[in-house]
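Below: one structure, written as structure tokens.
Every protein chain of the complex appears in place save one, which is left out.
Entry: subunit A
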Amino acid sequence: MLAKETIGDLDAEQVLRRLFDAALDAALPDEKFDAILPARPKGRTIVLGAGKASARMARAFEDAWGEPLEGLIVTRYGHAVETRHVKVVEAAHPVPDEAGLKATREIVEMARGAGPNDLVVVLISGGASSLLTMPANGISLADKQNITRQLLRSGAPIGAMNAVRKAFSAVKGGKLALAAAPAKVVTYIISDVPGDDPATVGSGPSIVTGADLDDVQAILRRFRIDIPEHAAQSLVANSAPEAETDRNTVHMIATPRMSLDAARREAEAMGIAAVILGDAIEGEAREVAVAMAGIVRSIIQYNTPFAPPCVLLSGGETTVTLRPEAVGRGGRNTEFLLALYLALKPYSQVAAIACDTDGIDGTEENAGAWFDFSSDFSGPSDPAAYLDRNDAYTFFRAAKRLVVTGPTYTNVNDFRAILVR
């Protein structure tokens, strides 16, 4: 590792951008498939998928696989990219619309049409859960909505809620893989969930977990979820013996953890020690910033929990609660960064970057922003007023400290790096 004074000579903007670029590279599906392609089937290769990154995943898979190839994926409005063989449909997220319902029916039909010699490739990323919506046989959309409302009010933990949702769905919780049987199913996932459990990303449409009918019925009784008689019958009817799915495989091609690991390797290549605080940090953006500022001050004042120079890396997804006086220009990453800026202002040792890996932080054109206290900073003199108005974007734009990448069509949530020299 370099001595402190050597780090001081590194240009902070370059260091921070290199860290983010490394994280972003790791988050892209491009060139990730070559090493993990399945054997070519005798029959057809059918690509099915859903999620905010599914179009770019489909294109990357096409590049690696070549021909023949067919399929259909559904992505969020504005997230389509050009593909050669796989049809791309755009639909609404997070509230499903008719386009999503129709695409889901088509995707399930294509899975059902697969034969024993066919290969089904499933591409899943964040957002798939709302994009793939299809009630199980005998259940209406109104039934599903009614059950969801009751679940939300019941105080049931998220795991229990998802188990019930999967039980009433014709596509979630491995139902898509069951529909595709006896075809072999290979699943590729870009994760945006804490823990990177394949069954959780997009509600795991191709991951058969064998949820027990008894478990689901116990949850319904315990949280006093009232379901109509026909729904109860459908629940039993739809929990038919499972198909043979032992040949199926799952690959994680990008996760928040992989991106943070890539950033750490990049930091170490520059001679800076890096630590990952967590890949799933949640909470109100400005409060998370204040807490991290506490750790940074401790590093500067007492060399604990880490000795400078170092980089603190973290991922996850913070939230922003809009204030009454909000003008609302800016997303959770710039809001985090402005709160961090305010909390650490006297410390010239600190530089930081915070960006959304999907390339768009909130509503404007930027992925995020950065600052460096040791450089000339010509931003507005009243940062607290900008934070009060949730207007971090305007603050960093005026300071010429925005990070702009354009949409990346992938997503492993937030990327934050704090450099302490």
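Assume a residue touches a chain if its C-beta (ideal position, glycine included) is under 8 Å from a C-beta of that chain, and two chains touch if they have at least 3 such contacts; residues count from 1.
FYI, contacts and distances are computed from a predicted model.
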### Which of "ABC transporter permease", "Urea transport system substrate-binding protein", "Cytochrome b/b6 domain-containing protein" or "Glycerate 2-kinase" matches, in UniProt, the chain that is not displayed
"Glycerate 2-kinase"
### Query
Hey, which of A:P41, A:G278 or A:G328 is the one touching the hidden chain?
A:G278
### Contacts of subunit A with the absent chain, listed as residue ranges
155, 157, 194-195, 257, 275-284, 287-288, 290-292, 294-295, 297-298, 301-302, 304-306, 314, 316, 343, 345-346, 381-385, 388
